[in-house]
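Removed: one protein chain of the complex. Kept in place: all other protein chains.
Chain nomenclature is as follows: A and B, assigned in order of appearance, with residue numbering initiated at 1 for each chain independently.
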Amino acid sequence: MSSMSNPPAGDDPEWVAPVVQYDSPAKRQETTAWVGMVIFLASWGMMFGALFFMYGGIRARATEWPPQGLPAIPLFWPTINTIVIALSSVTLQWALISIRKGDKKKLTVGLVSTFLLGLAFVALQWKVWVDLNEIGLMHTSGFYGSVFYGMTWIHAAHVAFGIIALGWLCIQALRHFYSAPRHLSIRLWTMYWHFVGIVWGIMFLTVYIL
Amino acid sequence: MDLQPIHAPPTSFAKKYLFTIDHKVIAKQFIWGGFLFLVLGGGLAMLIRWQWAFPHEPVPVVGDMFLGATQGRIGPATYNSIFTNHGLIMIFWAITPLLIGAFGNFCIPLMIGARDMAFPLLNMLSFWIWALSGVMVLASFVVPLGAAGAGWTTYPPLSTNVGMPGAGQSLMVGAIFVTGVSTIMGGLNYVVTVIRYRAPGMTWMRMPLTVWGLWLTSILNVLFVPVLGSAGLLLLLDRMTGTQFFIAGSTGMGANAGDPILFQHLFWIFGHPEVYILILPAWGMVCDFVAFFARKPAYWYKGSVYAMTAVSVLSAVVYGHHMFTTGISPLLGTSFMLFTLIISVPAEMLFLNWLHTMWKGSIRLTSPMSYTLGVIWVFGLGGLTGLHLGTTSTDLYLHDTMWVVGHFHLTMASASFLVVFAGIAFWFPKMFGRMLPEKFGHFHCWSTVSLLTLVFVGQIISGYAGHHRRLFDPYQYTFLEHLLPLNRWVSYFAFALAAIQGAYAVVFIRSVFAGKKAEQNPWEVGTLEWTECTSPPAVHNFDTIPVIVRGPHEYANPEVRKVLGRDWISQTEPLGDSEQASGGAAAAGG
Partner (left out) sequence: MKFKHFSNKLTSVLVWIWTMAITGVAWADVPKEEGWGMPTDASLDGHRVDWLINITNVFITILFVIMVIWIVWAVLAHNEKHTADYDHGDSKHHVMVALSISAFIFLVVDGNLFYNAAKDLTQAFWNFEKAEAAANHVKIEVQGRQWIWEARYEGPDGKFNTQDDAVTTNDIRVPVNAPIIIQVTSPDVIHAISFPNFRVKVDAVPGSVNQLWLQATQTGQFEISCGQHCGQAHYKMAGRLTVMEEADFKEWVAQKSRDSKQIYDENAQAANWGWTWRKY
């Protein structure tokens, strides 16, 4: 495959441009991984979508919410938590932008702060659970309790998974593994982290506020 | 510059056959694994049929082995576990791995001109995670309180601790979740591979329709299996931690009560696409095989693509037809009916395309072609009997009868099942480098087709008479008593069916190791795996990535006949000036 991209001779109707654009192999692999991540997130979006669908199904019918005799979910700490996770997305995005420019130091700072903010999120989430337990809302307290705990558990598990990955990225960054041309995993995990943040946003709106 | 890396051929046994990243070997792993569970699922089906033919009588042979505690008889709880596991095993551990795991892996890279999957490691993991889920299924048979028994649909509250306190049910729900993870991994791989790894010139409208079918299936898998995952996860939480998503609890809980119907919504949002997941690869293969063996271009190729795409899209909005009797509102009931009826239009278009492709062809009745005709036959019966079910008023009578069971065995257990044999008959030479015996293929094909028809049309007839499904002893109802002779005959046919599959197993295994050596292109077709690869292909498939200049079904072209003296031309052979130019241009990008 030697001759370089000549446009097709004339207006040959048979000719259709090759769909895959042939960049350098590394670049191609990166795009492939990116496509994979997009599809993975679409898939996982359906998973969370199903949870929201279920929640919506009950809420659409409910005449009162929270159901009689059950406490409303306090909003103070969850609001703080929303800010925390939003901030963590910002720091991670900043880290990504920095490494695109080749700034390894800012990358490390950004990664470590995201990692810490992630931990803070889980810690605060833990506090919310404990507090709610104390005012008598358990995961066994009917659908209301189930849906609150079930959804936050599943979400928190995804955050925890992300934190583990971030920890690994931090270590690698400290070892100067990443550079402007080589930071695919940062890019992919940033997508994941934003995704988890967006899911949180939707959850905060629907499960906490509404 | 080459387009894709060439992995060094593995040397150790483990790397070559167990933890392999070679899509062709993974395909074979899925074949063996799938066949293993097919035998298990088939065995369970035989137990169902035994019970309905000779209720309460001890089962010969296996009865003594597995049902010693009840003197070889099947009890009601055991019966429930039998059909539950039969359904689940057949769908998730037999047909899915065979149809999607094996053919998806084998065909996609070879047919689009790729050296491997986009993510080979993920591919390997996908098989082993599937294997793990299989072990969980097997384990669920030996845990205390018995295997899962809430039906393959696993409706709560029956599937919660209220109805199924045993660990078997939890293990099964867990296994469904785990196999779902494997399916998503595989699906992700297929989707990305087709998007990114097509060889130069392999445009979307030049892909073999098999690849189209598998690709659409994978998209549905990636999007809808997670919904099942959610449902399963919540069900597991209900079972293990005491949450109440699907348990209505005591009356008077008002807004705080869980809702068992929610599970049905989630299950069928997945479940209906799932049935098309299991038929789309079949449709794709039938489209291709009909053209290959009628020696004629696939009729209205694009129409087939549009039809399959339309079905995939519509499959998301018809799921309510499984829930007509749950008390859904008239508006929803009518909408779901309308969409269900509409979804039959693309199916009709596909049938018409197949029929037109065969018409005025030059049909070679090889064994893959025989199987293909068999698939059309059984799927015609199965699809057409779905119409009565999609209609809300008639489903009030037919829901939960053997009509439904007959319908889905004709579509899924016959069409999707038989297409596996079609695919194996067709690609066996490429997979194993050997031939399956043709004559046995015809015998197996036609006896299987006729027996499948007898067994499952028999189910339709009993369903028409009102025979409910999932009945341990149907004859407890006096209005079903007279169906015993019918059921008994259906059982005889089912036993014959199993015997013939036994013969197939022997021939299959013998041919893998001692079949006649295959040529590179025994069927004289023009797709890449036949024209560009040896039988079996090298580890890296293609020495150089091929450049594609035309669609997959260029048969009976008079010009080809004039120039090359044959009725077919490969997807890569240039013919005449214009194509040379276009081929060259397409290649130039690389």
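As a working rule, a residue touches a chain if its C-beta (ideal position, glycine included) is under 8 Å from a C-beta of that chain, and two chains touch if they have at least 3 such contacts.
In this text, all values refer to a predicted model and were calculated from it rather than measured experimentally.
Engineer: Over the full complex, note down every shown chain the hidden chain is touching.
Structural biologist: Over the full assembly, the chain not pictured touches B.
Engineer: Quick one: which of B:471, B:545 or B:575 touches the chain that's been left out?
Structural biologist: That would be B:471, which touches the missing chain.
Engineer: Which residue, B:157, B:226 or B:515, contacts the hidden chain when the whole complex is considered?
Structural biologist: Touches the omitted chain: B:157.
Engineer: Please pick, from B:6, B:261 or B:316, the residue that touches the omitted chain in the full complex.
Structural biologist: B:261
Engineer: Of the residues B:141, B:351 or B:495, which one touches the chain left out of the display?
Structural biologist: From the options B:141, B:351 or B:495, the contact with the absent chain belongs to B:351.
Engineer: In the whole complex, what residues of chain B lie against the chain that is missing from view?
Structural biologist: Residue positions of chain B that touch the missing chain: 76-77, 80, 150-151, 155, 157-158, 162-163, 247-249, 251, 257-261, 294-303, 325-327, 330, 333-334, 337-338, 341-342, 344-345, 348-349, 351-353, 355-367, 370, 373, 376-377, 380-381, 384-385, 387-388, 390-394, 396-400, 438-439, 442-443, 445-447, 450-451, 454, 461, 464-466, 468-474, 476-479, 482, 485-486, 489, 492-493, 519, 522, 524, 555-558, 567.
Here is the rule we use: only the chains that are shown with their structure count from here on.
Engineer: Distance from the CA centroid of chain A to that of chain B, rounded to the nearest Å?
Structural biologist: Computed value for the inter-centroid distance: 33 Å.
Engineer: Where on chain B is chain A touching in the complex?
Structural biologist: Counting only chain B, the residues touching chain A are 1, 3, 5, 118-119, 184, 187-188, 191-192, 195-198, 200-205, 222-227, 229-231, 233-234, 237-238, 241-245, 249, 253-259, 262, 265-266, 269, 547, 550, 578-579, 581-582, 584-590.
Engineer: Looking at the complex, which residues from chain A come into contact with chain B?
Structural biologist: The contact residues of chain A facing chain B are 1, 3-9, 12, 14-22, 25, 28, 31-32, 35-36, 39-40, 42-44, 46-51, 53-54, 57-58, 61-65, 67-68, 70, 139-147, 149-150, 154.
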